[in-house]
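The other protein chains are all here in position, but one chain of the complex has been omitted.
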Amino acid sequence: MLRMTSSTLRCLAQTTLLLFWSAIAVWASEPKGSSSHGTNIFAPASTPAKSIADLSVFVLVITGIIFVVVFALLVYSVVKFRGRATDAGREPAQVYGSTQIELAWTIIPILIVVVLFLATARVIHAVQDAPEPAGAVQVTAIGHQYWWEFRYPKLGIVTANELHIPVSDPSRPTPTFIQLLSADTDHSFWVPELAGKTDLIPNHPNRMWMDPQRTGVFLGQCAQYCGTQHAKMLLRVSVDGPEEFASWVRAQQKPAEAGAIAGRRVFETNACMNCHSVAGTPANGRFGPDLTHLMSRVTIAAGAAKNTEDNLRLWIQDPSAIKPGSLMPAMKLSDADLDAVVSYMETLR
Amino acid sequence: MSSNAITIPGAQMQSRPWVDELHQWLTTVDHKRLGILYILSALLFLVIGGVEALVIRIQLMRSHNDFVAPEVFNRMFTMHGTTMIFFVAMPVLFGFANYLVPLMIGARDMAFPRLNAFSFWLSFLGGLLLYFSVLGGSGLYGAGNAPDVGWWAYAPLGARAFSPGHSSDYWTLALLVSGFGSIGTAINIIATVLCMRCPGMKLSRMPLLVWLNLVMAGMVLIAITPLSAAQMMLLIDRYLGGHFFDTQAGGSAVLWMHFFWIFGHPEVYILIIPSFAFMSEIIPVFSRKPIFGYPVMVGATVCIAFVSMSVWAHHMFTIGMNSYANSFFTITTMAVGVPTGIKIFNWIGTMWGGRIQFKTPMLFSIAFLFQFLIAGLTGIIQSSAPVDWQLSLSYFVVAHFHYVIVGGILFALFGAFYYWYPKMTGRMLSERLGKWHFWLFLIGFHLTFDVMHIPGILGMPRRIYTYEPGRGWDTLNLIISIGAFIQAIAILVFVANLIISCFKGAKAGNDPWDAWTLEWSTSSPPPAYNFATVPTVASRRPLWDLKHPEDPDSRYE
Partner (left out) sequence: MAGLIIAESSIFTIFVVAYLFYLGKSLTGPTPREVLETPIFYTICLLSSSLTIHFAAKCLARGIGFAFLGFWLLTIALGGLFLYGTAQEWHRLIYEHGLTISTNLFGTTYYSLVGLHAFHVTAGLIMLLTVAVLGLCGRVGVKQSGRIEVLSMYWHFVDAVWVVVFTVVYVLGR
């Protein structure tokens, strides 16, 4: 009796698990709607992400069917062929194998593999070998520990951590092609709703593209372990309508406004220039993010904190309070100097 | 029982000074004792690795948690991975192989007993070396103690510039040392199987466990050494000013990845094939039928061994290989699923038409089948390169490989423990505690690793010490962490069972499971010399032939 209960319990357990998991999967796959999008790979907003999502569903359906069939066989065999007390001492028929069955369950999986492979190969080529059209926006992304440098070579823009790209109309596509480089270790650019991830590897340039068809802010983060603060190397991709994008570009192309002289002097005499650039001033360090338009960004420290005056102040005073392990040293400024520098930063729109 | 008999201290009434007993154990070259030493050391590291996992799960229970600092977290996942793969999984599987292979082929010991002992102590030393990094990794200077570069130590993160101090060196040396131990064991297994089978045991009559360990040993020779080579190169870079992986000098970070995964992928097959071996011994006995399709099982395993050498770059789909390379590795990875699936079908075929007994080893085996099926399928899902461009480096992968390693390998190991513990100690493990262990672990496992697939789909990358709220990951991570604690309790039940049964377990006798391979023909535990007379076999199931002289296997093979 114990044996029967055991096997029935097992089946019940396994079936419950199955239902539970399916429910969660369904719940999880509902796209979360808002102007700030989520990070769900099944809520694609761009062609590469959509091709991948469609392929994923196809693969999931096939593997799902395989699972159901084999699971059914397993449950059936466990229930039907369970040993009963009345069997004691008698052995069942000793079967050693069957060539036909072996052939069947070799050939069918091979066919399934062929189908899956063909579907996959198509998407691989479509995404990886897509030609770059003339109207594409070109971005160079350089990975650093623990922030993203973005350069738009043709537009003369340098910014950090928050990418702005134009929305792409499928009838007249304006995709963004990103060249991926690294200044130190390996990183990976992952914004799930816009594209699959591609790594940034030193001495190994990579390329990816996306053509978002919805405006809004898309979130992501670094996916390749790059050191202590890998977790806080976040990405914000702002997909703008054509006018918004154009005005953003114009604003970014301008050098910094002159102002806040006291703060600027603190900035330029305290080694800040060694790492940071501010266009239109002598500061042209490249180790840290370009600060020319710092106030145009929603967050600081690659998404680790909101871009508010208090956070900025805290960050400059002691980066490890927000992001321990970050490579920016604590500047140990006096309160007066700190106030001045923060005021200066606030003018960098 | 002769004074040469193998005993676990305390299980026998002999009053020998404990110092002598300890000395016997430390200097033993007997394959059975070495097997037990391997297993005990693996259990020790399992507990340590498990604690590391719990630390990880507590930190990730909610977003922006601050249970541990980021540096500590990064050391935790590095040590957890390294410990579990190299100092738990490999030693415990080598331990079982060491114990069982000579017994199953009717041999007196392994081919090279002293090399066997040397290999064990190298492996154990490697583990100690890895953990010594906590003290010695420039600990006094605070430049980092345990390694924190991930268990792959991707270049250039492992270079001097990004990994100052000695913590990465301890990682490298520990694995180099234990790698040499693994090679020694592999040589031993191959020599033993090829040269020391008892009369009548042709290769086609060996138990599947022996076959599969032979295949595994062959893979070890070819697959572990690329890692050793890469680590030598890393040491040359770090200490002799070499530039193998120095991207500033034109070196290639991708080359490290290739070398690592040329080791790394076959490595996981090295781990799963012995687990298949356990299943292939346990499922037939508890279904009361021979394994379905013995030649196909052997062929499929050899096929897996070969094909698995050609799939490594499916760990590198995101690094920017060209579309032809990505397509190639997609198809080879999908291809390796075919022989693997065949094995699952054959196990089900073994159960089909049988009279299944739901003792604890069989419970774990059935769970293995269910979980390995799922694990294999999530592997197929990720084998499609574009899908992997989303799922790689996310918690989906973490869920997948834990499904294989915990849901597959560890469950198979638990089955093996319950099945062979009586042979090793002469006592049965408690069925009651066994069932508690099984159900608790099953629930905890599924709670953790089923749910874990979802954060991956929702965009959660791996190796992050914390995460942003509002991405939908919070509740899921909480559930995952709760499951981890349930598994921890189950492990405690298991360890309690191991210890209590040693003293209070029912006496096992030679053959408590009514099984058919040679190890069940000796006493439990076997004497030092294994067999009083060298057995002669005429079929794959010599004990079946003895018990059923009217219907021996030898008539059908």
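Details
Every chain is named by a letter (A and B) in the order it is written, and numbering of its residues begins at 1.
FYI, contacts are C-beta pairs under 8 Å (C-beta built on N, C-alpha and C of every residue); 3 or more make two chains touch, one makes a residue touch a chain.
Everything numeric here is computed off the predicted structure, so don't read it as measured data.
For the chain excluded from display, the touched partners among the shown chains of the whole complex are B. Of B:A53, B:M90, B:I190 or B:V215, it is B:I190 that touches the chain left out of the display.
Only one of B:T28, B:S252, B:S481 or B:N497 touches the absent chain when the whole complex is considered: B:S252.
Between the chain not shown and the residues B:V72, B:I236, B:A325 or B:I443, the one that touches is B:I236.
Although one chain is not displayed, its contacts with chain B can still be listed: residues 183, 186-187, 190-191, 217, 221-226, 228-230, 232-233, 236-237, 240-244, 249-252, 255, 259, 262.
Convention: only the chains that are shown with their structure count from here on.
Those residues of chain A lying in contact with chain B across their complex are 2-3, 6-7, 10, 13-14, 17, 20-21, 24-25, 28-29, 32, 38-42, 49, 51-52, 55-56, 59-60, 63, 66-67, 70-71, 73-74, 77-78, 81-84, 87, 90-98, 101-102, 105-106, 109-110, 113, 116-117, 119-121, 123-125, 127-129, 180, 184-186, 188, 190, 192, 195-199, 201-204, 206-207, 219-232, 234, 303, 324-325. Interface residues of chain B, counted against chain A in their complex, comprise 69-71, 74, 148, 150, 154, 156-157, 162, 247-248, 250-254, 287-290, 292-296, 318-320, 322-323, 326-327, 330-331, 334-335, 337-338, 341-342, 344-346, 348-349, 351-358, 363, 366, 369-370, 373-374, 377-378, 380-381, 384-394, 435, 442, 446, 450-451, 453-454, 457-468, 471-472, 548, 551, 553, 556-557.
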